[in-house]
Structures are given as C-alpha cells and as structure tokens.
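What you see is the complex with one protein chain gone and the rest in place.
Chain lettering (A and B) follows the sequence in which the chains are written, and residue indices restart at 1 in each chain.
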Amino acid sequence: MRARSFSVPWFTVLNVIQLTIAGIVVITPTLWMVLSSFKPSFEVTAYPPTLIFSPTLENYASLSQTTPFLHYAFNSVLVTVSSTLIGILLGAPAAFVVSWTRITWPAIVSLVARMAPGTLFLLPWYVMFRHFDMIGSYWSLILTHAVITLPIVLWVMLPFFDGIPRSVIEAAQIDGCGPIKIFRRIAVPLVSTGIAVASILAFVFSWNYFLFALVLSNAQTKTLVAASFNFIGEGATNWGGLMAAATLIALPPLILAVVVQRWLVSGLTLGAVKG
Amino acid sequence: MLDHKWNSKFVTAVFAGAFGILATGLSAQRSMADDFNWKAHSGETVSFLASTNPWTSAVMKYKGDFEKLTGITLRVDTYSEEQMRQRLVTVMNARSNEVDLFMTQVSREGMQFAAAGWYRDLMPLAKKETAPGYELDDLSPALVKAATFDGALVGIPLNIAGPVIYYRTDIFEKCQVSPPGTIDDIAKVAAKIKKCDPSVTAFASRGLKPALPYTFSVLLHNMGGSYMKDGKSNLCSPEGKKALRTYAGLLKDYGPPGVVNYNFYQLTSLYRAGRSAMSFESSNELSSIMENEQRLGDTGVMPLPKGPGGSHPITIGWSLAISKFSSNPDAAWYFVQWATSPKMQAKLALAGIAPPRKSASSDQAYKTWLDKQPVRKQWQQAIDFLAANGNSDVAYPIAQNPVSRQIIGQAVDSILLGTASVDEACKTADEKADALIAQQ
C-alpha cells in the first residue's frame, strides 16, 4: 500500500534501470560458464574470447566417458538428501525446545562447528572413521555433512517455532498434551514452510561442500563437487569438461531455488529478524 | 631313520640347488618364466590413488587387460595433484591400509615421504616375484637413482619429463632471429621479438610461487649455481643472484601480464592461442598444446640453452609407489610391474607418454609415431637430451623440499613484483632456507 504512493513513473524507470544493471552483473559470469560449456575445450581459454561459435555437446557427452559422472551424481544426491534428513530430524526438535525454553546455548553449540576452519576436522575425522571402519562408506560423508546441515536447520527453524502463538500451545497444555505431543501434532504442521526452507538451504550447503568428501570419500563414494577438481592436471587439463561439469553441478540448487523462491524469501523473513 | 631321512632331503636339496644354479646360468629368463604366475593373486583387490595426468588416462584404458591377466581387482581413485596429495597425507598420517598404491613425485616429496616412512622398498618385491622380461635395468638410471633413498627403491618411474622451451618457428622467421644458443641469448631474442611483434608475449614461464622452482632450477644450474653448498643455502652466491635476476627479469620484461600467477595451464592456453613466442614449460604439456592442432606446423622444441655453468636440465617424472601400510603389497607389486613393463610403456608412449625406458623409446612403433609430426621428433630429441644429462634437483635437497619451494618462489616473485631487490630477496631466502636445513 505504501509502495504505491512511491510508484510515480520516473521512479519506476529508475528502478528498472537499476534492476537491469544489477541483473547483468549478477547473471553474466554464470552465463559465461554455461556458454563455455558448449565450446570445444581449447576454445574456452581462447583469445579473444569467442561469443559466436559453433556450439557442441561434446563436453557433456565426454563427461560420462572421462568420469563416472552419473555414479558421482548419485553419490551426491544420496549424501545430500540423507544429511538434510538427519539435519531436519535432529535440528527441528532441538529448535522447538530452544524456542520453548528460551535456553539458547544448544543453538550456539551447534554453530561452533562452523566457527572452526574446515581443515581442522579432516585428520581427526579420518582417524575417527577409520577406527569405526567407515572410511569409504556413505555414512562417513552423510554424518559429516549433517554437521553442516544441523545448525542451518536449527537456526532457520527457530523463528518459525517462535512465531507460533503462545495461546495455541497453552490450550494444548490445558488439554493435557506434553511437549512431544505438542511438537508432533501441533507445531510441526504449523511450521511446514519453515521445514521446506530449512531443507532447501541445508540441501544447497551440503551439496556444495567439497572439503570433507575430498578426504573421507573414495572412488566409490566420491561426490560431484569433490570430483570437479579432476579436470585440471599437467598435460590433462580439460576446460570444456570442467565447464560442463560445473554447469550440471550448479543445476540442482538453482532449480530448487526457482521452485521454492517464494518460500525462501518469506522463510528467511522470520529467521532474520528473530534468529 | 631320522638321519637317513635328513640325508636324503639334504641330497635332494643339493641337487635341486645345483640344477637351479645351472638353469639360471643357462637362461635366467626361462627359469623365471616357469615359476612366474600372473594369477598368483587372483581374487584380491588393490586400491590405487592416482593423479590426473596423461599417464593415468592412458593406462586406465588397459585396466581391463590387467584385471583379466591377473584376476586382481584394481580400484582406482583419481584426483588432481594437490587434492590427491591432501588425501594421501591424511591416509598416511592415520597409518591406514586404505591405499595400496599411489603416484608420487619423488623429486618433490621423496625425501619427505621417505623420512616419514610411507614408502615400501620395492627391491625385495622385485627380486622375489618379477615377470620375465621386466628388465629393471632398462629404466632410466637417473630416475631410478632419484627414486632411491638410503638404498631403498621407493618408486618405479612412469614417465620422463622436464621443462623445455616451446617456440614459434614462424615468429622467429618473421623476426629474423634464431633460437637462443645461451641463456643470455634468450633476453636478446626476446627483445627482438618484442620489437618486431609487440602483440605476442616474447617469453613466458612459470611465476606461481610453489610451481616455479621446476623451471627456475634449470636456469640456476645452467648459471653454475646450486641451492646448497657446504650445508648452507647458496642463493646469494654470484651465480644464484644472477639466476634470480635473469629469471625474474625475463618474466618481468618479456612475460605476459599476471605472469606471477602462471602455472602450466595458463602457459599452455597462452601458447596454444598463439600469444607467446617462447614458453618454457613441462614437456608433459605437448599434447595439451597440440589439442586443436593450431600449433602443429609452427612449433619447435628445445632444452633451455646452456649457461656459464653448462647445461644441466631437470629430468623428473611420476613414479608408482607402494604404501608402507598396504596390507597387500605383493598384489600391488603385480600392478606396478604390469604398468611399468617394457611392453606397456611402449604402448603408452604411443599416447604421448615419454617413456622412461630405453627399449620403449627406441621401439619401432614409437618411432613411426614420432615421425608422423616433426614437432614430436624434436620433442623426443629434447627429452633424450634431458634423459642423458638431467638431474632431479628441483629446490633444496632436504626433506622439507616443499617448504623450500615456497622460499624460492617467494624470492623470485618478490623480485618480479619489485617488492625486493635481488640482494634482499636472496638474503631472506638464504636465512629461511638455513633455518630449514638446521631443523633437519
């Protein structure tokens, strides 16, 4: 309503101009990458850079020959989806409790993992998982990636639970419902948007993380992002393959973001103010 | 009774021994052929940590052959060099048997890994079970020597490589210059090219801090310099200073913008795009350079010309090593000897992997392959020169060789960027290197 009073024509024009410039800045690099993926490998670094070229699907076709691309894609999906699930299953109830009791230290503790450099964890985790004979199993990846997803879920969910009117909960308490019952029957259905938003963000961050997989995975369990390093090597650099792989790796998070764009913004709305 | 039995055993043993010696004397090959069994480890699995490299992609085409021949399952995990090393370091630090085999650059990490006790001595394995016709002696003696630490052979060379100059014959012709005959000539040639065709980069080489000692070392040795003398860092010797000044100067005056970050892939992209006249880079990059065949007709290859100290090219290569913590070294050794056999290396040579064996580089099929393109012939000639005269002394001969590479790189880069004079740069490097040497 307020916005309308400002939408005088000159202002709209100015806005469109700014939006266009911002849009170009944001989208051009990505577009360049996608464009490059359709170039013959040597042309990616050709000079002057070519805008008009005969597009080829060769880079995409060769992906499955040079690497077990589909297998790695499967690994990525498995690890990402599982770690997101664990994040939700553990993080959502914890967020509910933090919101209920106003005791915030569990939320802080969950963030501690994010305050240390990722490399700090590599060696100890390798030692730890080796002790349990879990190196090269999907579990070592799923469990470590859940360390990334859990705090995201917890922090994103927190304001959603805060947003549930106190009266609703009090009414349930009077009916004799305990916290577990309230959580399952009342709170969860009310925060379904929050769960969706948390899942998306957890998915994106887990999908994009490469450091843990670099050390804890092997040829069978390697994820896409960890495998994307393999395109550069002395005498074996394949820029075209790299750009094609990069485009495909970026695709799932992008598609998800487009699909749930509305929720993403409205979800973070709450998260930002009260989280 | 007992005595009798013992006696008869003894006699049999003596006879067998005598025949054995006799047979060996007659034909070592045949006796080994008789007992060598490729299927001895059938059903076992070995895991191999490999680096993204032309050798890896070439050999993996024959992976099925190996598995069929031996019945061994080979699990390969490929990473680009740095990520591979990162993973290897973690695995080895945890003393894990997860990795049986790995690729290693002994010129870089050999002493470091050997000191950490991560390599298994391959000599006993080679003596115990080696297929006929393997011919350990046929491998480049320089590379075998470089892979030997305290008498232990830690890796079998897979390829031979070293920095060479790729140069544009057409530009040289157009500018009426001939290839440099000495190190000092490089700057003269570059100056002429810069004047005659300012649109191309006259001379390019590595500028990235940890990567440049590979190319810089040749220059230092040819200048007559050395990294260490009498147990002390020697970069501030007149030869060392001249090498620093020359290398940084060439890149500064004739190199491309941003050369300070240049590693092999920028150099290759630049040269392939026709934007550099001389590129001092690894011989390994030939296939990448020729990828679109644009440079096929106008490229020459030569070693770095000699300097006041003569000609001492760098010759290194990747090696195949077996982990100390491997629980299956015997089966792993089967892969090593299969992958580095004369027959295999001759096959790989046809994919452009310069073979570290005399027999493979003189193989007829390889010769035919070389004859197909003049540039290949020149390339092999340069490599032959490297093989005959080369050493693998990239950076300081100490266990902390990787740290010393950073120190050298820092010295060159600070001169190149103008943040330090040659004297300051070499002094800082000497101090840091001496501290490292003292730690040893």
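We adopt the following convention: a contact is a pair of C-beta atoms (placed from the backbone, for glycine too) under 8 Å apart; a residue touches a chain by one contact, two chains touch by 3 or more.
In the analysis below, contacts and distances are computed from a predicted model.
Asks: Given the options "Hydrogenase formation protein HypD", "Cytochrome c oxidase subunit I", "Sugar ABC transporter permease" or "Peptidase M16", which would UniProt use as the protein name of the unshown chain?
Replies: "Sugar ABC transporter permease"
Asks: Based on the whole complex, identify which of B:Thr148, B:Thr201 or B:Asn234 touches the chain you can't see.
Replies: B:Thr201
Asks: Which of these touches the unseen chain: B:Thr45, B:Thr182, B:Asn261 or B:Ser421?
Replies: Touching the chain that is not displayed is residue B:Asn261.
Asks: Just one of A:Val79, A:Leu143 or A:Leu216 touches the chain that is missing; which is it?
Replies: Answer from the full complex: A:Leu143 touches the omitted chain.
Asks: Under the stated touch rule, tell me which residues of subunit B contact the chain that is not displayed.
Replies: Subunit B touches the chain not shown through residues 85-86, 89-90, 92-93, 112, 115-117, 201, 207-210, 256-261, 266, 269-270, 273, 275, 399-400, 402-403, 406, 410, 413-414, 417, 419, 440.
Asks: Under the stated touch rule, tell me which residues of subunit A contact the chain that is not displayed.
Replies: These residues of subunit A touch the chain that is not shown: 1-3, 5-6, 15, 18-19, 22-23, 25-27, 29-30, 32-33, 36, 44-49, 89-91, 93-94, 96-98, 100-101, 106, 109-121, 123-125, 127-128, 143-144, 146-147, 150, 154, 178-180, 183, 204, 207-208, 210, 225, 228-229, 232, 239, 242-243, 246, 249-250, 253-254, 256-258, 261-262, 264-273, 275.
Assume only the chains that are shown with their structure count from here on.
Asks: Taking the mean of the C-alpha atoms as each chain's centre, how many Å separate subunit A from subunit B?
Replies: 40
Asks: Touching residues of subunit A toward subunit B in the complex: what are they?
Replies: 40-43, 45-47, 66, 122-123, 126-127, 130, 135-136, 214-215, 218-220, 222, 226, 229-237
Asks: Which part of subunit B faces subunit A closely enough to touch in the complex?
Replies: 47, 51-54, 56-57, 75-83, 86-87, 90-91, 93-94, 96, 98, 264-265, 268-269, 272-273, 275, 282, 284-288, 291-292
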